[in-house]
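Right after this comes chain A.
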Amino acid sequence: MSFLQSLTQRDRVFDFMAPQASPVDVRHGPILYMEDVTVSFDGFKAINNLNLTINDGELRCIIGPNGAGKTTMMDIITGKTRPTSGSVWFGSRHNLLHMNEPDIASLGIGRKFQKPTVFEALSVFENLELAMAADKRIFPTLTARMTGEIKDRIDDVLETIGLTALRHQPAGILSHGQKQWLEIGMLLMQRPRLLLVDEPVAGMTEQEMERTAELLTGLAGKQSVVVVEHDMGFVRSIARQVTVLHQGSVLAEGTMDQVSSDPKVIEVYLGADDEEAA
Partner candidate 1 sequence: MNTLKRSTHPQRFLSSGRFATALLTAAVMGASAPAFAQDDDPIKVGILHSLSGTMAISETVLKDTVEMLIEQQNEAGGLLGRQLEAVVVDPASNWPLFAERARELLAQEEVDVIFGNWTSVSRKAVLPVVEELNGLLFYPVQYEGEESSENVFYTGAAPNQQAIPAVEYLINEVGIERFALVGTDYVYPRTTNRILEAFLKDEHGIAEEDIMVNYTPFGHSDWQNIVAEIRRFGEEGKPTAVISTVNGDANVPFYTELSNQGIDAADIPVIAFSVGEQELTGIDTGPLVGHLAAWNYFMSVDNDDNYDFIDAWIEYTGDDMAVTNDPMEAHYIGFNMWAEAVRKAGTTDVDTVKDAIIGVTVPNLSGGYAAMMPNHHITKPVLIGEIQDNGQFDIVWQTPSTVAGDAWSDYLPGSRDLIADWRKPMECGNFNVVNGSCGGSTAAEEAEAALAE
Partner candidate 2 sequence: MSLTTESSTNFWLTRPFSERSTQIFLGVLLAALALVTLLHVAVPPDNPLHVGAYTVNLFGKYLSYALLAVAVDLVWGYLGILSLGHGAFFAIGGYAMGMYLMRQIGDRGTYGHPVLPDFMVFLNWDSLPWFWHGFDMAWFAFAMVLLAPGLLALVFGFLAFRSRVTGVYLSIITQALTFALMLAFFRNEMGFGGNNGLTDFREIVGFDLRSDATRLGLFLATGVALALGYILCRAIVTSKLGRVSVATRDAEARTRFLGYRVERFQLFVFVVSAMLAGLAGALYVPQVGIINPSEFSPIFSIEIVLWVALGGRATLYGAVIGAILVNYAKTIFTGVMPDAWLFALGAMFVLVTVFLPKGVAGLFRYLKRRKREEQTTDPDHQHTSKEASA
């Protein structure tokens, strides 16, 4: 078996394949740094010369009309899409463009999808268990045992996201809002340095939104959070720094007040979207 083990774990056979496990270096400034990033699909530029900097511990909201490139931007950061040109750095040591999704995830970037994506066949508890920061190589995973410590952590998160009662139910039966919460819970279990949260409050009630806002602002400081959201009320309630994307590049950046008074922004976005925001 050990022969096979060594065969299936390429990183142990080939040194150069070993993941860069060094900690994120934020001594020299931002945790995320995107410079001149461009992505084009068949000539259509989904991202066009995008420059974006997220500081360690910051809570940043990103808004923009449909097709502004918000989701594509997240795809780039998490390694799903490769940009045509430009560079993306995590801290000052990790070039994200040279890494794949699991490497990026294990570096400490967590992502919540726009459409809530949980493992529907697994129970709520198991969803959280899989998300938990742990040794995610094959054999440790195969031989992993449940310990009291892990259970406590999962219980804590279950408490936080309010799904304790549904812990043994398959995630597939949860309501839309509950799935959103579960996914946020999975993010919490991951203990990432940087959270990318795509539309966290879609389909939530007023109360749920409040709790989400509370949760996200609570995270800021310890972790960096990037929120993409349409709901202007929600953005207003949590935002300190807001970035407006338009046609794949940054249109404006600043506090909510600064941004919402920017004539360019009003022209392309807020004016048209006011009603929805209210």
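Note that in this section a contact is a pair of C-beta atoms (placed from the backbone, for glycine too) under 8 Å apart; a residue touches a chain by one contact, two chains touch by 3 or more; residues count from 1.
Candidates were picked such that all candidates are chains of the complex that A comes from, given by their letters.
Just so it is clear, the model here is predicted, and its values are computed rather than measured.
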*Given the candidates 1 or 2, which is the one that touches chain A in this complex?*
2
_Going by the contact rule set out above, which residues of chain A touch candidate 2 in the complex?_
4, 7-10, 78, 80, 100-102, 105-106, 110-111, 113, 117-123, 125-126, 129-131, 133, 136-138, 141-147, 151, 168-170, 172-173, 186, 190
